[in-house]
Every structure is written in structure tokens, then in C-alpha cells.
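First up is the structure itself, then whatever we jot down about it.
All protein chains but one are shown at their positions in the complex.
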Amino acid sequence: MTLELQGVSRMVGGRVHIHPTDLALQGGTMNVLLGPTLAGKTSLMRLMAGLDAPSSGRLLWNGQDVTGQRVQDRRVAMVYQQFINYPSMSVYENIASPLRLQGRSRPEIERAVGEVAEMLKLTPMLRRKPLELSGGQQQRCALARALVKGAGLVLLDEPLANLDYKLREELRLEIPKIFEASGAIFVYATTEPEEALLLGGHTATLWEGRVTQFGPTPQVYRQPVDATTARVFSDPPMNFLPVTKSGARLTFGHLANAPAEGALAGLADGRYLAGFRANHLALNRHSGRAVEFSCRLTATEITGSETFLHLAHGSDLWVGLVPGVHDLPPGSEVSVWLDPAHVYLFDAEGALAAPAAYALAA
Amino acid sequence: MEKSWNNRAWFLVLPVLALVAFSAVVPLMTVVNYSVQDTFGNNEFFWAGLEWFEETVTSERIHAALGRQVLFTAIILAIEVPLGIFVALHMPKKGFWASLCLILMAMPLLIPFNVVGTIWQIFGRVDIGLLGRTLTALGIDYNYTNDWLDAWVTVIVMDVWHWTSLVALLCYAGLQSIPEAYYQAAKIDQASRWAVFRYIELPKMRGVLLIAVLLRFMDSFMIYTEPFVVTGGGPGNSTTFLSIDLVKMAIGQFDLGPAAAFSIIYFLVILLISWVFYTVMTNLDREDRP
Partner (left out) sequence: MSRITLSNLAHSYLPKPKTPADYALKEMDHVWQDGGAYALLGASGCGKTTLLNIISGLLRPSQGRVLFGETDVTDAPTAARNIAQVFQFPVVYDTMTVRENLAFPLRNRGRDAAYIAARVDQIAAMIGMEAMLDRKARGLTADAKQKISLGRGMVREDVNAILFDEPLTVIDPHMKWELRTQLKQLHREFGHTMIYVTHDQTEALTFADKVVVMHEGRVVQTGTPEELFETPEHTFVGYFIGSPGMNLFEAEVEGNMARVMGHPVPLSASYPAARGRVQIGIRPEFVQLADEGLPAIITRVEDVGRHRILRGEAFGQPVNLLLPEEIPAAPGPAFLRLAPEKINVYADDWRVLPVGARRAA
């Protein structure tokens, strides 16, 4: 089972919603579309489902061109951010409805609904109406309806966004298990990097209608191909600062120096943009190579086990995440350390010039 | 928006097309046919060209009827729309009283047009009508069969009684869709009652108001049954609106050609004004979009 997008694009009223995109999704995989609101996640899903026709390009399903095929004739299921169920039907009838449309036999329906309900822990509430259920249960019911069809392509558009934090955590754990059992192609849109990481599988990062990178999730996270991908896949946001390479030395900002080692040694001399994640900043010299930066602290946020430091380094705003509780007074000067092994270098166009050394080892 | 294409869908549209052709296009073509011919009876017709159209456009009688029609429509819109909004704003939002209000409000809408006319015809009569006799007893010289102003007031009050509910119910539906948080935020912002109406309720009602105004415009511009039953277009020609005049011309005088030309122009006028209304109001909506 494969779904292939070949140069698929979409224009609406002269504006580009999706730039020509090539993607190949394999059966039995979880594919996350990660990007901020309006990056084109929903547009891309609608193209995959066949709800919108592409302005150019082709969609291949198992190698067959399905570009012009009706949604009804494709084996597609979709779950939305809003919990969409038939309010007047019981949960059982809701889950059974796609099967009834397919004209399946009664015992077959009973068996299929029973299985899916068991998997999604809905068995005790099969007789109830969706509106009598909690938000999490309603969304499970919508998920069950999508799964019971045996659809080859299941599209989930921010399905957990309207749920409580803790419920999200629980369903996030269940969804990969469910998809492993079904063998379908799952596509899951989210704005949250952490959600993408928890779901695993493959991730496509989206930015302004363009897929910037597609690959195994941890790989996209640790080896982004450009600054945009790195930014999309960082929460807290990735920190940036200009850096100059000259001979065997790297000069961060104006002062801090570090030897250019490893992959950095072969880099052409010039100006680059250095990017690093919040958790790689430290309040102490945690490694011998660490470079020291002097910053002004604008705010601290304490989570109980960790502290977020909001820092101003010249005109750059950084976020640092350090373990432990550090109740430092805002406005004070603090020194933070950064190991060059955790730094990505991007060139003037934003393309990756040198990956972070630690990421290659991980 | 482009969707996946499927030509089978066209077959499903066919019955509608056939029905529309039969119900609208065919009769309309008959009228067009009459409007360019003259007849002296015996089913003999002569080509008259655009003569009837010229006559209609220059006829003082029709100009007068059009003037009365525009005035009537303007007055009832000016009364019914604000009144409808006012009523909707003061209706209970939920519970028993809300249901009761809705039922009572819907009542006048359920009464057939000629029955409405008959009710008011009798109600206003000076000899046996409750309204007519009461006013006379109070020393007010009221008689809608003699005095044109009384006739106008009667017809307008009748229309307001009959149709304000429609505007009110539509506005009520619009108001119900406003989330509670808006009112809460307004309280916290210390907005005045007027500001709540001006900045929350009115903008949210705009869509339904457009529909209400359009419906009331079209309906009142074509009004026939009720004033005809009450006044018969009199006294004199004072309440002879366009439809009443048209019927007089076509059936009373059997001037088929002029009446047909009149009909077509009438139809085009309504179409034009509705279109202007619609465009202006939807453009107002669009202007403040980026």
C-alpha cells in the first residue's frame, strides 16, 4: 500500500496554497505533518483525500493514478479537530454507519464494531449518545468510525487539539498502537513538535505551503536540512546567532571563540547563522569546549523540575531550558554556556552548512 | 472551489431544469409574446413592436402607481425592520416564555393573505368593525373608504401587523447564534447597552438582516391581495399599487399587450432593485476585509 504525490500543487484565486510537492507514504506508517497554523497542513490533507483537486501533479495509490477519482470511491477516512459524530445515533450506530453504507452483513458489522470499540475502550458506552460522552470519548468515537471502514488512508487533522492536556497524553500513547494494528497509511497533522516526536514514524515539516523536509521523525529533528525546518521543529523556538568562520576558529557574535572542529573544519570561511535548541544552553561550564555568552535575563519560567530562561543576547532573543529550579531576578546579567557540538550552522540562504556534531553521533 | 468532477451529477439536475422551464420560462415567454402584439379579440394578433413598452414607460398612470408603490415599500421597511429588531432584542432567550413568544410571533405569518385582508377590512369598518367604531366613538373622523390618508394608514398598519414577525424571527435566530462570551466581555469592558447593540448584535445580525430586508422588499413591492381586499385600490386610486394597477389593466380593461409590457418592466424593476440591494449590502460586508 503506497500513496504517492507527484508534483502536487494547489492554487486558489492566484495564491499558492501548496507548492509542488513530492511525497511517498508507505503502508503501515505514521506520517506526521508538522507546521504552524496556515502552513498548509489541512490543504495538503484535503489533496490527499481527494476533497480538493490539485492544480497540477498526480496522486498515485498503489501505483495507480487516482487524481480525478471521487472521495467516495477512495478508501479514505478523516478525523477532524472538532468531534464530528451523528448526534442522534448511539455510539454503536455511529461506528457502524460506514459499514452499513458499504452494505455489510449484520454479524460482520457486529464483529467489526466490537473489535474497534474494544481497541478504543468504548465498549461500556456503545449504547450512549455521543453528546453524553466526555470530549476524549467523543473523539475516540470519531476515531473508531474512521478506523472501522478499513480505510487504506486515515487522515487525522489535529485530532487532539480540543482535548485536555492529560487526555491528549493518553490518546497520543494509544494512537500509535492502533495504527500498528491497522496497517493503513496514517497522516497526522499537528502544530506541536513534541507531539510529532511522541508519535514517532515519519515527519514532514511544512512552512508556507512547502514541505521543507520529510524523513524519520528523530532524523528530521536532529538533522534538519535548513533553518526553517529547524525552527518549525523546535519548541521552545530554536535560538539563532551570527557566527564567523575564519581559518580554524569560529567566532560567535563578537566575542566568544571556539575551535572549528570535525565537520566544521572543512567549512569555507565566511559568515553563517548558528542555531541551537533551548535545552543545550547551560548555566555552568558543562563541557570543556563550552563557549560562554553573557546575556540579560528577561524572564524565568519555573516548571517545578526545570527552568526556562528568557534571554536577550544583543538583539537576539533566546530561550534556555535548564534542569532544576533557578529563581534568578529578571533584568540581571547571566552567563550561559553552549557546547559547539550542539550547534547547527546555516548559510545565507538558510540551508544547512554543517550539522551539529552530537546529532551525527546520536 | 474545484472538486472532483463527475458528469453523472448532471442527470440529477435535469428534472429541476425541466420543472423550471415549465413553470417559469414558458409562461414568461407567453408574456413576452403578448407584449409585442395587439389584439382586437377573436384570437387575432397583430405585430405591435415596442409600442406597448413606450406607452408603459411614459404612462402617467403607471408613474403614479410606481410612486405610491415606492413610498409604501419605503414606509413599511422603515417601520418593520427597526421594529422587528427591537422585538427580537426583547424576546426571552430561553425557557417557556421563549417558546410561547415564538408561537405567538409566528401566528400572523400562518394566516392566508386574503384572510388578513378580510380581517382588517371588517376590523376597520365604521359601521361594524371594532377599530372603526372605537375610533369614531373617540371622536376621530376615521373612514378608510373615503379618506386616502386613513386608507394608507390602515394598509400600512395591516402590513406591519402581518410581517414584522418575519423580521423579528429572523433577527432572533441571528441573535441566538452569538456566543455568551461576547456579552460577558462587553460587561467587563463596561460597554453601554447601545454599544452592545452597535458592535456585537448588529454586526452578527447583518447576514439575516440582509435576507429580511430583501424578502420584505420583494414581497411589499409585489403586494396585491391584502390592500385589494381592504380598499380595492381606493379611495380613488390612492392605494392602487403596481400589482393592483396591473390586474386592473389586464383583467378589468383586457389590455393584454400593455399589461404584458407592464409586467415585464415590473419584473425587471424588482430584479434590478433586489440586485442593487444585494450588491450594496454584501459589498459593505467585504469592504472591511483586508
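As written, the chains take the letters A and B, and residue 1 is the first residue of each chain.
As a convention for this text, a contact is a pair of C-beta atoms (placed from the backbone, for glycine too) under 8 Å apart; a residue touches a chain by one contact, two chains touch by 3 or more.
Note that the structure is predicted; figures quoted are calculated from it, not measured.
Note on the undisplayed chain: of the listed residues A:110, A:192, A:208 or A:347, the one touching it is A:192.
From the options A:13, A:247, A:288 or A:304, the residue with contact to the chain not on display is A:304. Listed residues B:71, B:149, B:173 or B:195: the one in touch with the omitted chain is B:195.
From the options A:237, A:262 or A:350, the residue with contact to the unseen chain in the full assembly is A:237. Residues touching the missing chain, restricted to chain B, are 179, 181-182, 184-185, 187-192, 195, 199-200, 202-204, 288-290 (touch as defined at the top). Mapped onto chain A, contacts with the missing chain fall at residues 36-38, 134-135, 164-167, 169, 191-194, 197-198, 200, 217-218, 221, 235-237, 277, 279, 298-299, 301-305, 308, 310, 319, 321, 325, 330, 358, 362.
Simple rule for what comes next: only the chains that are shown with their structure count from here on.
If you average the Cα atoms of chain A and of chain B, the two centres end up 55 Å apart.
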